[in-house]
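Supplied in structure tokens, the structure appears directly below.
Right, chain A next:
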Amino acid sequence: MLGEGIVKGLAETARNFFGSYVNKERLTTVQYPEERLPQIEATRDFPFLVYDGADPAAGLRCVACQICEKECPPKCIYIVKSTDKKPDATGKPQAYPAQFDIDISVCMSCQICVEVCPFDAIKMDVEFELSSEDRFGGLLLDKYKLAKSNEYYNKIHPTEAGAVDAALAEERAKAKLAAEAKAKKDAEAAAAKAAAAAAAPAVSATPEPAAATGETK
Partner candidate 1 sequence: MSGSLLAYANDVDQIFVLAKHWLLGYVPGPLEPITSAILSVVPVMLAFPLLFAITTVLERKGLGRMQNRYGPNRTGWFGILQPMADGVKSLTKEDIVPRTADQLVHYLAPVVMVIASFLAYAVLPIGRNMVIANLNAGVLFFFAIGSMVELSVFMAGWSSHSKYSLLGAMRAIAQMISYEMPLVLSSVVVIMAAGSLSTVTIVNLQAGYTGIWPHWYLFTPWGIVGFVIFMIAATAESNRCPFDMPEGESEIIAGYFIEYSGFKFALFFLAEYLGMFATSAMAITLFLGGWAAPFSFLTWIPSYIWFFAKLLTIIFMFIWVRGTLPRLRMDQLMNFAWKFMLPLSLINIVGAGVWHFMPAGFVRWGAVSLLLILSCVLLSRGLRRNKWFHVRTYRYAT
Partner candidate 2 sequence: MTISFLLLAAITIIGTAAAMTLKNLVHCVLALTLGLVGLAALYLELGAQFVGFTQILVYVGAVAILAAFAIMMTRSAIPTLSNAESSFRASGSLIAVLVFAVLAWAVYTGTSKQAILLAPPEGSVAQVGSALMHHFVLPLEVIGLLLTAALVGAAIVAMDEPRAKQTRGRQ
Partner candidate 3 sequence: MSPLTGYLLLSAFLFSIGLAGALTRRNAILVLIGIELMLNAANLNFIAFWRYGPHPEALTGVMFAIFSISVAAAEAAVGLSIILAVYRHSRTTNLDQLNSMKG
């Protein structure tokens, strides 16, 4: 019979219409500013800079290597490398970004900067309420606005941050070990050199290359 499907459809919408007044669970809308859906862990929108420790200026992991600046497809990152070096979180002297700007209005959230960063210094944020009254400067974030602590990173992406932290800790431990070993070797080499120098001051040229090779190893 013609119109059977129409009647079925009308019954369905009528059920929705009255049901939505009776049963609040039918309503799928989330009243946004007051209520919010929990964000899933994989949420990503714009990049930010991670710092270790308490001081955003001193603890930035970024060493201004400018790989992200080169890789950024829409070219929204602008970095000025510092001329001097400062000790980073581990106390090692490193270059740091004198200026680090990201134009969020240009960024396309591709996450390539995160992929290429060898220092795990740039990560994706989940903050989406970024609207600004300032048309040109409002979305141009400098390094002070971009800097967010490692704790924050752990909060928004716990799994990923845990993995990064573990990797970093391992790396640092390895680096420390290597540094210790190197220091030891250096010391040994220096001692050997000193001993050699002391033992055979007359033979001047021959042992020198051996010491040099040992040092380069």
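Criterion: a contact is a pair of C-beta atoms (placed from the backbone, for glycine too) under 8 Å apart; a residue touches a chain by one contact, two chains touch by 3 or more; residues count from 1.
If you want to know what made the cut, all candidates are chains of the complex that A comes from, given by their letters.
Here the structure is a predicted model, which is why all the values come from computation and not from measurement.
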Result, touching chain for chain A in the complex among 1, 2 or 3: 1
Contact footprint of candidate 1 on chain A as seen in their complex: 1-2, 6, 9-10, 12-14, 16-17, 19-21, 26-29, 31
